[in-house]
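Here the complex is missing one protein chain, while the rest keep their positions.
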Amino acid sequence: MSQTDSPPRRGANAGRHSLSGTLERVLPRLVVAPSFAVALFFVYGYMIWTFVLSLTGSRMLPQYDFVGFEQYARLFANERWNVAATNLVIFGGLFIVICLILGLVLAILLDQRIRQEGVLRTIYLYPMALSLIVTGVVWRWILNPGLGIQSLVRGWGFEDFTFDWLVDPDMAIYALVIAAVWQASGFVMALFLAGLRSIDDSLFKAAALDGASLPRVYWRIVIPCLRPVVFSAVMILAHIAIKSFDLVMALTGGGPGYATDLPATFMYAHTFTRGQIGLGSASAIMMLCGVLAILVPYLYSELRGSKHG
Amino acid sequence: MDNIIRRRTPGARLLRAGLYALLLVMALVYLLPLVVMVLTSLKPLEEIRAGGLLSLPDSLTLAAWLKAWGTACTGMRCEGLSGYFMNSVSIVIPAVAISTLVGALNGYALTKWRFRGANLCFAMLLFGCFIPFQVVLMPMAQTLGWLGLASSTSGLVLVHVVYGIAFTTLFFRNYYVSVPDEMISAAKLDGAGFFRIFWRILLPVSGPIITVSVIWQFTQIWNDFLFGVAFAGFDSQPVTVALNNLVNTSTGVKEYNVDMAGAMIAALPTLVVYVLAGKYFVRGLTAGSVKG
Partner (left out) sequence: MKTIHTLAVGAALAAAVSQAQAAEIEVLHWWTSGGEAKAANMLKQKLEAKGHTWKDFAVAGGGGDSAMTVLKSRAISGNPPAVAQIKGPLIQEWGEMGFLGNIDKIAEQENWDSFLTPQLAADDKVEGHYAAVPVNIHRINWLWANPEVLDKAGIEGLPTTWDEFFADAEKIREAGFIPLAHGGQPWQDATVFEVVMMGIGGGEFYRRAFVDLDPEALTSDTMVESLKTFKKLRGTMDQNIAGRDWNQATSMVINGEAAMQIMGDWAKGEFTAAGLTAGEDYLCEAAPMTEHMFSYNVDSFVMFEVDDAGKKQAQLDLASLILSKDFQATFNKTKGSIPVRLDVPLDDFDSCAKDSRKAFDAASEGDGLVPSLAHGMAVSASVQGAVFDVITNFFNDPEMTAETAAERLASAVRAAG
């Protein structure tokens, strides 16, 4: 197969060495091969299968009666899908932006030689350790106007205080953002902190000698250095946003109405509880297209970069 | 950096006090859900009904914890979460070990033995990180059936390894990229083989990234509900599934304290890992996984 690069370079003791040499050359591929095969089957194979199903009229279980792109037409005509897709844009956008800002601010603050930094860091980071299946119940309490923050603050004497996002169809999606930011921003903070620590101290010193103020140093010098971190963080946050499922299930169940439906919950509901596998598969394919739209630019820059590195 | 911060003017001191105050307030906000959980799990049921979210318990009791661990009913089995906890352990350990090892080998092969197509291969692997798990439920069910692994612990381990490899490969690849190639070339000239180089040169410096990979995988797999509920059998259901059964009861008196204690029990292992190894996690991220 790879005959072009197999001629032995060290000609003298060709016999044995070329054999082991070939082995050495093939071995890395052999090592990666199983993972590659696994991905080919479990990721790409399944995607193709899902795509095929999206062209069928499958209902409760997969069937192969092809109906062309009818399911896609139904999907785009479906009001609930439009709500879900719009929600993902709002939710994902806010979630990513707020996490980045909050993560960066926390990281910069923590980077000021804070006493007990380790403790604080752990506190900011721990939500990432918990599943929303676990914390969803608490968040539902906290955000519920009758039980949580609203009643707490009203209990302190601020009778007019209102915080009822969770139950307001127009605001519930923002309530989801709160819980999601709580969970992921600590992780982003850790990424930024790692990034800050890898920046050379001499940069600061040089800037200080120039008499630049601290905010200015950060704005002009440090933050631009963190660009790759921002990039990684956006990737991680985008994938969390697209996959968000537990969050919705635990907090709102998609409600009020279906005001907080996201593509992942839409897909799940139609595929599994509503017996519309065809439609569910079409929505899954649309989600995957969204993933591709994020991933391709990332991979492009990542791999182009690594050729030099 | 020091010289900027450590100017001991009154203004700077005030700034510093403000800094601490801000960090502290943020910490309290982040802690709020956990505090509510712990407080609720330690209160008797009557106090929960009577008191507010954050009211301190009058009488502390571990009864709810004991019940959630040992005697709470999930369905008909009234054995608490203990058995399911063990199921989770027996899924997580092999799954984390295998996916981390495979990820390390992949990352090594992809960066230090750059063969043709290595980048494409990596790119294709990476897509696995992004595939929404709901999408793969049905084909995976079919596949597990074919493999004869349906409703078994091994089946669940397989599923978690399959979808964990993408992440672990990403971590190790990005880490190994920053290990100088010269070390490898020298070893190659000395005649060291593929595995020998991995074992002797890369593994010893992989501590930080192994920590990252293990923490990440452990958290993901331990917290998984979807795969657990769909692919586990009668005797291999993980603790998250049992917790869901415990919390989502539709009738009867809702024992919030037991729910919360159950949630804490289910969350404890990942929490402990983050608290104990959080430092290494950040260190591991610093060491290179952040940037490719």
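A few notes on this one:
The first chain written gets the first letter, and so on, giving A and B; residue counts start at 1 in each chain.
FYI, contacts are C-beta pairs under 8 Å (C-beta built on N, C-alpha and C of every residue); 3 or more make two chains touch, one makes a residue touch a chain.
Nothing here was measured: the structure is a model prediction, and the numbers come from that model.
Contact with the omitted chain, checked across A:P34, A:G93, A:P169 or A:P224, is made by A:P169. The chain that is not drawn here is touched, among residues A:T56, A:S232 or A:T252, by A:T252. The hidden chain makes contact, of the residues B:R77, B:R116 or B:R200, with B:R77.
Interface note: of B:S88, B:N174, B:N244 or B:T270, the residue touching the hidden chain in the full complex is B:N244.
The missing chain, though absent from the display, is touched by one residue of B:S55, B:Q142 or B:S178; that residue is B:Q142.
Touching the omitted chain from chain A are residues 59-62, 74, 77-80, 140, 144-146, 164, 166-169, 172, 251-259, 268-270, 272-276.
Residues of chain B in contact with the chain left out of this view: 73-77, 137-138, 141-142, 144-145, 150-151, 229-231, 233-235, 241, 244-254.
In the analysis below, only the chains that are shown with their structure count from here on.
The centroid of the Cα atoms in chain A and the matching centroid in chain B are 15 Å apart.
Of all residues in chain B, only 1-5, 16, 19-20, 22-23, 26-27, 29-34, 36-37, 52-54, 102, 105-106, 108-110, 113, 115, 118-119, 121-140, 143, 162-163, 165-166, 169, 177-178, 193-194, 219, 222-226, 240, 243-244, 247, 259-260, 263, 266-267, 270-271, 273-275, 278-279, 281-283, 285-286, 290-292 touch chain A in the complex they form. Remark: chain A residues 20, 24-25, 27-29, 31-32, 34-36, 38-47, 49-50, 62, 106, 109-110, 112-114, 118, 120-131, 133-135, 137-139, 141-142, 147-148, 151-152, 155, 182, 186, 190-191, 193-195, 197-198, 201, 204-205, 208, 214, 217, 228-229, 232, 239, 242-243, 245-246, 264, 267-268, 271-272, 277, 284, 287-288, 291, 294-295, 299, 302-303, 305-307, 309 touch chain B in the complex.
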